[in-house]
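Just dropping this structure here.
Removed from the display is one protein chain of the complex; every other protein chain stays in position.
Here is chain A:
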Amino acid sequence: MSGFWIMVTGALVASCCGILGCFLILRRMALVGDAISHSVLPGIVIAFLVSGSRDSVFMLFGAAIIGFVTVFLIQLFQNSGVQGDASIGVVFTSLFAAGVLLISLNASQVDLDLDCVLYGEIAYVHWNQLMINGVEVGPKAVWLLGITLFLIVAVIGLFYKQFKLCAFDPALAAAIGIPVALFHYVLMGLVSMATVSSFESVGAILVVGLLIVPPATAYLLTDRLGTMIGLSLVIGVISSIAGYYTAAVLDASIAGCMVCVAGVLFLLAFLFSPSHGLVVRKLRQRASTAREAY
């Protein structure tokens, strides 16, 4: 059973990340997941200082709040004209540094790094069951991520057209009266929620990887946003399943293998995509030069 739940968890993370990642890639903000994975440090330190415990409930709460602060600040700076990558860089490094400072001032003797208190391990999701009235109803991570996925699908589904226009052409969107800034904030809020709850369940590398790699792969395969989201979901789910079995064969880290499989799929798409692939482009180039010579 543990294998099954691991793959379900992986697929849920892949789905949450796959949908949001497509919009992030279009907005050239794909690294925001990585940024959140670092910037939540002050959140867990403050949560520890306030609660005096390293219980995951407090850690998750602290991380979630600082996660929202992170994306809010990134979006705020970007709205005010700072470059997207620069605003990500500024916000996450400053917040991470603030976390390091807080640890060295208040809790240098306590083991408080993100790996130890926040990041979960996908291999063990099976044992962290949610209990309702003393009955086990499936792993906590599956519930947490399932609810997150539901919210993402609901919000994106309801305002799909608006999100699409904001991602492709914010100027046009603003011109026809869509509150672009608001939709940017909502999208980033969803990203923060998805990444923080995934960190807690499965650790950082899987989330950051699945937020970028499957959407980037899908981007090579199609020019339509709807298809891109669909492909990115499929690629993410395949990565989690194939990654799990790879990990079983190699006896290696499961999250690591899942992201590696996603990387391999990206490479394949990069080389052999029918529309944007390296091989196809080279062939086309040769054909056209041959035609010219003819």
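Here is the rule we go by: a residue touches a chain if its C-beta (ideal position, glycine included) is under 8 Å from a C-beta of that chain, and two chains touch if they have at least 3 such contacts; residues count from 1.
We adopt the following convention: contacts and distances are computed from a predicted model.
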item: Protein name as given in UniProt for the chain not displayed, "Biopolymer transporter ExbD", "Ferredoxin", "Bifunctional protein PyrR" or "Manganese/zinc/iron transport system substrate-binding protein"; value: "Manganese/zinc/iron transport system substrate-binding protein"
item: Full-complex contact with the absent chain, from A:Phe23, A:Tyr119, A:Tyr219 or A:Phe266; value: A:Tyr119
item: Among A:Leu76, A:Ala181, A:Ile238 or A:Val264, the residue in touch with the chain that has been omitted; value: A:Ile238
item: Contacting the left-out chain in the complete assembly, out of A:Ala107, A:Val137 or A:Ala287; value: A:Ala107
item: Contact footprint on chain A, counting only the chain that is left out; value: 1-4, 7-8, 11, 52-56, 100, 103-104, 107-113, 115-121, 123-124, 126-129, 226-227, 230, 233-234, 237-238, 241, 244-245, 247-254, 256-257
